[in-house]
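Only one structure is covered here, and it is reproduced in the block below.
Left out: one protein chain. Kept in place: all the others.
Read from first to last, the chains carry the letters A and B; within each, the first residue is number 1.
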Amino acid sequence: MGFEVLLKGSNMSRLLVGLAVALRISMISVAISIVLGVILGSLMTLKNPVIKVVSKIYLEFIRIMPQMVLLFLVFFGTTKALGINMSADTASIIVFSLWGTAEMSDLVRGALSGIPKIQYESSFSLGMTTAQTYIHVIIPQIIRRMLPLSINLVTRMIKTTSLVMMIGIVEVLKVGQQIIEANRKSSPNAAFGVYATIFILYFLVCWPISILSKYLEKKWES
Amino acid sequence: MDEILSIKNLTKTFDDFVVLDHINMDVKKGEVVVIVGPSGCGKSTFLRCINAFEKIDDGSVLLSGESINPSKGKQNKTREKVGMVFQSYELFPHKTVLQNMILAPMKVKKVKKKDAEKEALVLLERVGLLSKKDSYPHQLSGGQKQRVAIVRALMMNPEVLLLDEITAALDPEMVREVLDVVINLAKEGRTMVIVTHEMLFAKAVADRMIFIDGGRIVEEGDPVSFFENPQTERLKKFLNSFTY
Partner (left out) sequence: MDLDVLISYFPKYVEAFFLTVRVGVIGIGIAFLMGIISAFIVYFKVPILSFIFSAYIELFRNTPLLVQLFFIYFGLPKLGISISAEVCGVVGIGLLGGSYMAEGFRSGLSAVPGSQNEGALALGMTKSQMFFNVIFPEAFSLSVPAIVANVIFLLKETSVFSAISLMDLMFTAKDLIGLYYNTTEALFLLVVFYVVMILPVSIVGNMVEKRVHYKMFGV
């Protein structure tokens, strides 16, 4: 059924290296998104009208624009508009960070504004300083509210990185295509085996993360 | 000098609206002062001024002879000495009952964890919640949460305890268990300033009653004469609106 091609030579390890390429891009983007998302989300709670309008437009644009379109905009658009030749790698990290920052900032804003002012006062009334209040009372609550959803974002990020093959990055799907092409004669059914394997690989990466997210959500529900 | 709290000409405005208008009040050590008044009369704002949550526009609040002023940036030192319990409990949802109680003593007063826990368990025992020490707030009833909030405030050994409508959000059958705790604290000689709508409770616990209306103290006195023989029309009308 085409699975045998993966046992030939280094084919399977090539596939795994391809998967690592996709995972690397998503992990870097997640890290950037968390930092920028926390900053933007905190700014959004300030109720500054300029920040409000700009962030609203930014969030809505990201919300309705397919990641694939964003990839093309950044990869081909910037080359054309700014005359810089951006690597596909950089372009995809920029796009996924733009997307992740938008989602994270909304989560941070929601979590921050969900904690009532009186909860801060309750901590102050026990004599705690502003710093102690944030460290021991507010931030732990925010993390509990955000973590399950942010982990969920990680799986979506990983799944979406499969798109980067469309701007020429050699990740797992592209490696798969190459293997199928190279073994067209010896294994005519390679397409089934290779794509089924990639399907399972993605599942094995994302499923445990989804379970963790669900578990945390349940644990911290109330 | 047994006056713990001394408030002189306290005035507080929101925009142009005068919420508190030259309030004077002294509280002696061990005294329980109960403040009543119609909603929006400024009594909760008054408590918040004592705890430096609101900036005072005029007048002064002295705690053991030291001035409380939120603009000085030393509020946390003041608040260490003033305990406050809120209508909505405001326990920390991510911490167990015991963790809620020992957090501030450990972080603010640098009490050792073991000592803080020992003290917490004694207090929990006294309010009948020892078995709940490892529960999270969402596993408790309103009355239980409020009892925890009270003992959490006691953990800091405050010189004055402020109670802001602590039974207003509770089901009637839970009011009792919370008020019993407060009555016991009064018997022990805790200094308290209480805002409440529970007139029977006020009568039972107060050393002195204060009636605030329109941002001013309209009438004050010992509970017996306050309830049996009100002097002003406004207090008579206010008391008549309660059937007890």
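Assume contacts are C-beta pairs under 8 Å (C-beta built on N, C-alpha and C of every residue); 3 or more make two chains touch, one makes a residue touch a chain.
No experiment lies behind these values; they were computed from the predicted model shown.
For the chain that is not shown, the touched chains among those present are A, taking the whole complex.
The chain that is not drawn here is touched, among residues A:11, A:67 or A:97, by A:67.
Note that of A:45, A:129 or A:162, the residue touching the chain absent from this view is A:162. For the options A:12, A:54 or A:206, the residue in contact with the chain missing from this view is A:206. Taking the complete complex into account, A:81 is the one of A:7, A:46 or A:81 that touches the chain left out. In the full complex, chain A touches the omitted chain through residues 1-2, 60, 63-69, 72-73, 76-77, 79-81, 155, 159-160, 162-163, 165-166, 173, 176, 180, 188-189, 191-196, 198-199, 202-203, 206-207, 210.
The criterion applied here is as follows: only the chains that are shown with their structure count from here on.
Every residue of chain B that touches chain A in the complex is listed here, in rising order: 51, 53, 75-77, 79-84, 86, 88, 90-94, 103-104, 107-109, 136, 138, 152-153, 156.
If you check the complex, the residues on chain A that touch chain B are 116, 118-119, 121-129, 132, 136-137, 140-141, 144, 220, 222.
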